[in-house]
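Of the protein chains in this complex, one is absent; all others appear in place.
By letter and in written order, the chains are A, B and C; residue numbering begins at 1 in each of them.
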Amino acid sequence: MSFLGKLERVDPRAIYLLLFLVISIPLIRPIGLPISMSPMTISYYDVVEKIKPGDVVVISMDYGPASMPEQYPATKATVAHMAAKGAKIVGLGFWADGVPFMDRAFKEILGASKDHPKYGIDFVNLGWVPNGEVGMAALGKDVQATCTKDYYGTPIGALPMMKDIKSGKDFKLLITIASGTPGVPEWLRQWQAQFGLTTITALTAVSAPGVRVYFPAQIAGIIEGLAGAAEYEVLLARYGYKGTLAPPMDAQSLSHLLVIIFIVLGNVGFALKKYGKGK
Amino acid sequence: MTIPEILGTLMAAAFTLMIYSFFYKENKAYRLAEHIFIGLAVAHGAVISSKYMWDTALTPLLMKGETYWILPMLVGLLFFFFFSKKYFWVYRIPISTVVGTGIGLGMAGLMRSQFTDQIRQTIGLTDPKAAWYSGSYPINAVLIAIGVIGTLFFFIFTTEQKGPLLYASHIGRWTMMVAFGAAFGFTVMARMSLLIGRMQFLLDYPTGVAWYLIPVAMLILAAVVLMERSKAAKKA
Amino acid sequence: MSVAMRRNLPLVITFIAGMLVIGDYYFKVPDYNKLIADWLKFVNVAATFAVVIGMGTLTRIHVRRLSQHKQGWHNSLALLIALYGLLITGLVLGEGRFTEHPTYAYWFNNLYVPLDSTIFSMLAFYIASAAYRAFRARSAEATVLLISAVVVMIGRAPIGPALWSDLGPITSWIMAVPNTAGIRGITIGVALGVLSMGVRVLLGRERGYLGPGA
Partner (left out) sequence: MLVTLYLTMKGIKAPTIRKIAGLDAIQEAVGRATEMGRPVHFSPGIAGLATDTGPQTLAGLSVLAHVAELAAKYKTTLWTTIRIPQVQPLAAEIVRQAYVKAGAPDDYDPDKIIYLSDTQFAYASGVVGLMHREKVAANIMIGGFWAESLLFAEGAYLTGAIQVAGTANTAQIPFFVAACDYCLIGEEILAAGAYLSKDPLQIGAIWGQDYGKAIAIVMIAIGIVLSLAGNKDLWNLLGKLW
């Protein structure tokens, strides 16, 4: 078989090896390819930008360790942005495995979580809320009864900022960092529909097309995957926020190009075989 | 970094590479990692469930004297009749409770969020001033409506698809093909992100200790390949 | 107990459970809604017991392999050690802290988490090989699939719009128009399918899940 004929059936292991290389090389030596800007990321940024000091915002960790590489940068950037705008942040999560990321984001952005002097005044971490969608409904009806303690075991009554937060009505903005169920549709049913609350979300790229149908009527802004997070980091540069996503974006671009090259090669091989036979 | 931390990182890196060795072919290292993972995952699931049971049922039962929590536990115990030959059917009681509840959850609110709301979104007011690529731009709104209608025609089951119906369902097929291609292309990004995340773990400072395992793994792999080649050569 | 009852009791329970939950959505009666919130917890607690069945059968399979020294028995041993080691750490040694116990967290973070994200990341390799294999211009339909995939793939790469500035909007159009239409059509269909399936199950007509002849 000729070289071109082989293009039709490349050993998948060759693809795996090339992909491995194409991803590791830019991580070791960043190239600095340009980053674009999606309108959904801009809307997300604009919504957070409209927060006035003292507005209460709920941010929910609805993802697990598996999608952490994709979701955590957006989590961190959002916390930084909210802190810069002076929001009162209520952190929680409907995925048990995701809640530690809230604590981590507070530590990395604000320097400390429960030991921070402003903990309980400017931000709280209410921890994992069980029972998925049912839990969301319960939380919307009565925050105090659903979360009796915060993530660290402090009774909710001992947190000054929670005094005026009774139900879903007391929030100005809902942010869900979501990657599955429970996630966006559940929040929309139980909170957005009930309280007319402005809702924005950061998603894994895979769940994004399904959620896009809610934009802009029900969801006011979307960060889509790691690329969305990288765009958000660029927008946050004006607050002096230092992102970490530039080298991964190089790797991302190159890996897309590699896949496309393979698709093209596959089709060239396919066409040669098909029309070669015809002769 | 403390010794347990370094060991932990090395362990994590070693298992990462053991899994990736699968790409060469299914092998002993992958098999071991897979079995350990399943063991851990079953245990984790059981621990999470126990915690849930503890928080939801046992604490109110023992601490607050809410005796009715004994009920779900008794129903749950009926699952064990699965192992009985004679009263085997009893396990269907908890199962049907679970299934009924699931069906109920699936059906409640379904017609609103996935039926009328979807229709409403398709026929919401159009906006001629919207960007040309936005879904509310008039031409796009019409295209979406045609696409949705075509897709629905594709799923008509009880009428044979011929004549105009066939054309309509062809529109549906085409719309779905574009949608699937787009969703596939879109997902490439997410999947590459995950791999990048793993590679960052292997390559980054201060967990960079993991770096040194890659050449080791490569050497092992090379040795295995050579051994297999020589074995195959002997046989031949 | 009679055969008829054995057959019908599960169907009656299914019906009642389903109706209770559906009613909760349509009737806003505080006491009733609270009851259903508790009911859902009830069901979850009862369902939790099934974990033991899964664990039991898995243990049985691997103990058997181990005792018969079947090929790969050391993998079975590793599985059992991992399972019961972590289980004991979480339940017995966990001092009531379950997953938050430091020893538990150590194994969880250094073994479970990396394995979880590594398996997930295998998808990157598979999506590349699947794209190479599946996206061939075999027919008109396949070509449409291929083109829309490639356009979105470049469009979503961070570098895409830098290569060609119209790519961003074109990607957005594909996602906003044909993608939305296709997904929405399927969603409406699935809603009707679930409704119909629900009616069939609640009325006891679809019993496939109870086994053939149940």
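As a convention for this text, a residue touches a chain if its C-beta (ideal position, glycine included) is under 8 Å from a C-beta of that chain, and two chains touch if they have at least 3 such contacts.
Computed from a predicted model, the values in this text were never measured in an experiment.
**Student:** Quick one: jot down which shown chains the absent chain touches.
**Tutor:** For the complete complex, the undisplayed chain touches A, B, C.
**Student:** So which of C:I13, C:I36 or C:I127 would be touching the chain we can't see?
**Tutor:** C:I127
**Student:** Out of B:F79, B:Y133 or B:F201, which is the one that touches the chain we can't see?
**Tutor:** Of the candidates B:F79, B:Y133 or B:F201, B:F79 is in touch with the missing chain.
**Student:** Out of B:A12, B:A57, B:V75 or B:V148, point to the residue that touches the absent chain in the complete complex.
**Tutor:** Missing-chain contact among the listed residues: B:V148.
**Student:** Write down which of B:A13, B:L40, B:M53 or B:A217 is the residue touching the left-out chain.
**Tutor:** Only one of B:A13, B:L40, B:M53 or B:A217 touches the chain omitted from view, namely B:L40.
**Student:** Can you name the residues of chain A that touch the chain not displayed here?
**Tutor:** These residues touch the chain not displayed: 12, 66, 132-133, 180-181, 206-207, 209-210.
**Student:** Which positions on chain C touch the chain that was left off?
**Tutor:** Looking at chain C, the ones touching the missing chain are residues 40, 43-44, 47, 50-51, 53-55, 57-58, 60-61, 64, 115-116, 119-120, 122-123, 126-127, 129-131, 133-135, 145, 183, 186-190, 192-201, 203, 205-206, 208-214.
**Student:** Going by the touch rule given at the top, which residues of chain B touch the chain that is not shown?
**Tutor:** 19, 22, 26, 30-31, 33-34, 37-38, 40-42, 44-45, 79, 82, 91, 95, 98-99, 101-103, 105-106, 109-112, 115-116, 119-120, 122-126, 138, 141-142, 145, 148-149, 152-153, 155-161, 176, 179-181, 183-184, 187
Operating definition for what follows: only the chains that are shown with their structure count from here on.
**Student:** Closest chain to the protein's overall Cα mean, using per-chain Cα means, please.
**Tutor:** Smallest centre-to-centre distance to the global C-alpha mean: chain B.
**Student:** Could you tell me the distance, in whole angstrom, between the mean C-alpha positions of chain A and chain B?
**Tutor:** About 17 Å separates the centre of chain A from that of chain B.
**Student:** For chain A versus chain C, what separation do you get between their C-alpha means, in angstrom?
**Tutor:** The mean C-alpha positions of chain A and chain C differ by 20 Å.
**Student:** Please list all residues of chain A that touch 2 or more other chains.
**Tutor:** In chain A, residues 16, 19, 23, 39, 66-69, 96, 205, 209, 213, 225, 227, 252, 255-256, 259 touch at least two other chains, as defined above.
**Student:** Could you list the positions in chain C whose residues touch two or more of the other chains?
**Tutor:** Residues 40-41, 44, 99, 113, 116-117, 120, 124-125, 127-128, 131, 146, 149-150, 153, 156-157, 172, 175-176, 179-180, 183-184 of chain C touch two or more partner chains.
**Student:** Please name which positions on chain C make contact with chain B in the complex.
**Tutor:** 6, 9-11, 13-22, 24-26, 39-56, 58, 72, 74-76, 78-87, 90-91, 94, 96, 98-99, 104, 106-128, 131, 141-142, 144-153, 155-157, 169-170, 172-192, 194-195, 197-198, 201-202, 209-210
**Student:** Quick check on the complex: what are the chain C residues that touch chain A?
**Tutor:** 37, 40-41, 44, 99, 113, 116-117, 120, 124-125, 127-129, 131-133, 135-138, 146, 149-150, 153-154, 156-162, 168, 172, 175-176, 179-180, 183-184
**Student:** For the complex, give me every residue of chain A touching chain C.
**Tutor:** Residues in contact with chain C: 10, 12, 15-16, 19, 23, 33-39, 64-69, 96, 131, 134, 137-138, 205, 209-210, 212-213, 225, 227, 230, 249-250, 252-253, 255-260, 262-263, 265-267, 270-271.
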